[in-house]
Structure formats: structure tokens, C-alpha cells
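Note that this complex is displayed minus one protein chain, with the remaining chains in position.
Entry: chain A
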Amino acid sequence: MTPPSETSATPLLELRGISKTFPGVKALDDVSFALYAGEVHMLLGENGAGKSSLMKVLCGAYQADAGEFFYKGEKVTIASTADAQKLGIAVIFQEFSLVPYLDIAQNIFLGREPKGRIPGTIDRRKILADAKRLLDTIGFDIDPSVVVNTLGVAQQQMVEIAKAISQNARILVMDEPTAALSDRETELLFALIARLKVDGVSIVYISHRMAEVFSLGDRITVLRDGRRIDGVRPADVTPDQLVRMMVGRTVDMTYPRNFADKPGELLLQVKGLTSSSGISDINIEVRRGEIVGLCGLVGSGRSEVARAIFGADPTTSGEIVFDGKPISGEPDIAARRGIALIPESRKSEGLALLRSVGDNLVVSALRKLFPSGLFDPRSGQRTADGLIRQLRIATPSARQTVGLLSGGNQQKVVIGKWLAAGAKLFIFDEPTRGIDVGAKSEIFALIDRLVAEGAAALMISSEQVEICHVCDRAYVMREGRVAGHLARNELTEENIVRLGMHHA
């Protein structure tokens, strides 16, 4: 698998030795990347492989710590988004940056509106005519005076592309552009991409769908852990080979886990669960004593499943049976029955940051600790102190503001509040995000102890290594559905990625 030789032509844009470090993470490590005129260059990698970081460096949103940029063979700097724009680089983000209450023409020419005769006004006729001409060139047949918030995702994307073209973009960066499109819309987008290629526009295309990678890509660059693993042509590889390039992360630590010989009784049974948040026909079972993984790419619906089970998102059909009895309704019902959700964004959804460690630790257990309804601060304090000792939460006292603790200790507080509440099923959404290595293994030891004592855990993680080491088995999600189930002996990173991606 040698990289294609492109010695005949000078790349339109070349990045050499790009590195970017964030506190605690090396997001990009000596990455080189060449883009030729009129090609579609696929960027492939797992969650956190560095695709987004590379994209942000490319468009000037991040400044690289090291590395050089060459435009048509000449050294240039990209230190700001303005620099990138001058070089004709435009990004079509997943979340569109259009102004919802302005019309298409106003959005395309935002900040560059043709001036009318009266100072301070916009030449309405010219802006509409210009927009119309532009939309015609990309083959998008729509009235430019339509307000953007009435458009569907695909149409908004077209407007974004028109806007980029109007700024003379020669390099388009697309981040999973088909993620929210229907098959028909995808076809239209591909037709547009083909047209842009003919015009010599280059496209950096981030995708998780194998089919696209092979049908659309001229070349493929695979990233892993912030490094460039390989550059290949689609004709030279198989999907399996690509998957192998994407995984294969080395683990330098093992997580403590005492696997039970036999799983316990059935605790959670999800049957055909569908919700308006984009998950459909989810079937999942969790038994006491088990840690069950829920994996898949970011956006595949993992968090939505967790929220639906907990009652945080309304479900439209399907059934959840917990501990032998059906359950539905708001989170307070789930919590009272013994389900706990440890949400992904600890700070915004898991804790009241300005309140004390003690307040946060007892908040879910109030009803259990004080069945009479009368709150006794001293007894609450004792419970909190007990949990602080048991979980070894590093805090000077239960009165410390929880926002001042480290990420790992904050996570222990979130888990602790559910211990106090006596939860039986713990749903962890990315439990180790933003937590240092030492705290990670502590969190896993804690989860292991919980399930050993008869509780159960459903664990969402983008860290496949963690899933493979810690889970008894795992479900893999893809585009809002359960794409497959992996038993303990099938639980490998390769299998997770294979199931999580769209195949050719």
C-alpha cells in the first residue's frame, strides 16, 4: 500500500508535519496531507483520531503548533480563518452557520451585500439576481428570497456550498455531509460534487460511510490517534483493510474487571424502542452483574438510547421492562425505580456546579433518605461524608463547591449520588471523558464493584479499547439502530468499527 505518486503535478495545498497539542492530548502529531486540484480526498478515522482537528487547522480555526503549509508549491501561513479564506478554503460544517431568519440571498452575501443607492441600504434586486445566478451554476433550482429556516437540511447545505463558491472557494471541506441526507438528496449532493470537480474545485471529505469512501474518493488518508497512518487509493484497498488501519490502537494499561461466570437475572429489557430523537427499533437486554457496552460512532444514537431508557426523551413506540415491570415516563419515575443516568456532559447535565459536594451527593436520594419529607442537614451531611470516604472523593469537605473539584472527582460525585439513591442499573454515557488515566481506572474499578454487588451497567464509550476491556458484551449502533451485538469473545475494536460503519 504505497501512497500514490503525484510527482507529475504540484499539490494545490500541502500540509507538512502539522502538530497540535491541547492540554493532555496530542490532537495532531506530525501529520502531512496533500490535496490536488479537482480531487475528492477522503479523510478517515475513528472518533478522536484527529479529523476535526486537522480540518480546523486547515480552515484557520486552530493554529498548528508546528508544521508548514504550501499553496501551489509556495509556502504560506494559515494563522486565521481570514488567511484560509484568502486561499479559497471553505468549510461546510455539520451544524450549518446560516442565519435562520434571513433569506437565501442574504445568507450567501452576508457581510458582502451589494450597496443600494441610499447609504445603508442593500441593492435588493442585485442581491437576488446574483444569488439566482450562483444557485443556477451549482444546479440548485430555488427562489433565493426563501427564508433559510424553512429549508431542509439538504437545501441548507446547498446554500452553504453556494456561499462558499461565491467567496471563490477552491477547496471545500465537508464534514460528514451526507449524515443527515436522504438517499435522493445524497445523489444530488454527489452530482454537485462531480460538477465542482470538473471546475477544478478540490474537496476534503470526512466520512464514516464505506460506500461513499469507495464511490466518491479519489484518494484516502487514514488518521489514528492524531497521526497519519497511510494514504491510499480506493482501488488499492478493501474496506477490511481500511478498518484495520483505523483501529489497532495500543493500550498501555489494563482495566480491572472480574468477569462473572454466569450473568444474573434479567434487569432491563428494551423492546422495539423508537423515539423522536432519531432512534428506532432498539432491542437491548441487560442482566444483573453485567457491564454491557453501547458503542458506535458519535451521532449513531447511543446517548439517545440512554436518554430514552431514562425517560429524558419521550419515546414514540416500544416498551421498556425494568426489574420485571414496564416503565415509562419522566426521569423521576426511572430514578425512583432504580435507574441511574450518568450523563456525558457532567458539568451541564450531571452537577449543580455552584452547589456543594454534599448537596450534589444527596440530591437524588432525598426521598430515600428522608421518607417523611423532612430534610435533616446533619443526616444529609453524614451520608455525603460516607460517600466521600467510600469513593475516595478528593475534597476538603462536603461543603466544598463541586465545581472546584477535578473532572475525575466530579464524576465520582455524579456516581455517588446514584449510589446514595440505591440505583440498580447505571447507564454511563462516556464515563471517562475528560478524566485522567488514574481516575479512569478508579472509575472502572468502581463500576466493576457495583456490578459484582448485583447492579448492572450499560456503558456508552467512544473509547473502544475501554469497551473491549471492561464489557461483558456490547451492542453496536449505526444511524439510530442497533447494527449488531458482540459477545465477549467477539469483542474487538475491529468488529466494533466494522459494525459501526456503513459498508460497501
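Here is the rule we go by: contacts are C-beta pairs under 8 Å (C-beta built on N, C-alpha and C of every residue); 3 or more make two chains touch, one makes a residue touch a chain; residues count from 1.
As a convention for this text, contacts and distances are computed from a predicted model.
Student: Not counting the visible chains, the remaining one has a UniProt entry; which protein name from "Cytochrome b", "Heme exporter protein C", "Cysteine desulfurase" or "ABC transporter permease" does it give?
Tutor: "ABC transporter permease"
Student: Hey, which of A:343, A:431 or A:500 is the one touching the hidden chain?
Tutor: Counting the whole complex, the residue in contact with the absent chain is A:343.
Student: Write down which of A:91, A:201, A:439 or A:482 is the residue touching the left-out chain.
Tutor: A:439
Student: Check each of A:102, A:122 or A:353 against the chain that is not shown and name the one that touches it.
Tutor: A:353
Student: Thinking of the whole complex, not just what is shown, which of A:145, A:186, A:401 or A:492 touches the missing chain?
Tutor: A:401
Student: Extract the touching residues of chain A with respect to the undisplayed chain.
Tutor: 310, 312, 330-332, 334-336, 341, 343, 348-355, 359, 362-364, 366-367, 370, 373-377, 392, 394-397, 399-401, 403-406, 408-409, 417, 421, 436, 438-439, 441-442
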